[in-house]
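Note that one protein chain of the assembly has been removed; the remaining protein chains are unaltered in position.
Let's look at chain A:
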Amino acid sequence: MAEHASIPLTIEFTGGLELLFSNQRKHQVELPSSNRSPNVADLITYLCDKLMKDPRKDMFVLDGTVRPGILVLINDADWELEGQETYQLQPRDEIVFVSTLHGG
């Protein structure tokens, strides 16, 4: 696979998470890639450092991983089926973060 300078991704936040990201649900992200292909863990780090405008990081990540209660979908499939954080991102992948941590 040819190296890309950055990987274009569509990121969506729902279930209240959008509040942490400038109240915007959909984001087009260019994930910078180093000499190796970035995975979801890298994406999460990038989102926390660069995209999250809200200081409450622990509403999104806890103990180095996505907070329990937040579901992650990679191209509309549960990330547990795709290798969770180790899944290697492809251009134009769609990643959705859905929080379940709210009243029903």
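In this section, a residue touches a chain if its C-beta (ideal position, glycine included) is under 8 Å from a C-beta of that chain, and two chains touch if they have at least 3 such contacts; residues count from 1.
Everything below uses one rule, namely that contacts and distances are computed from a predicted model.
Matching "Sodium/hydrogen exchanger", "Protein YIPF3", "Interleukin 6 signal transducer" or "Cytoplasmic tRNA 2-thiolation protein 1" against the UniProt entry of the left-out chain gives the name "Cytoplasmic tRNA 2-thiolation protein 1".
In the complete complex, the hidden chain is touched by one of A:Val29, A:Leu51 or A:Val98, namely A:Val98. Even with one chain removed from view, chain A keeps its contact list with that chain: residues 14-16, 19, 68-69, 71, 73, 76-78, 80-81, 96, 98-104.
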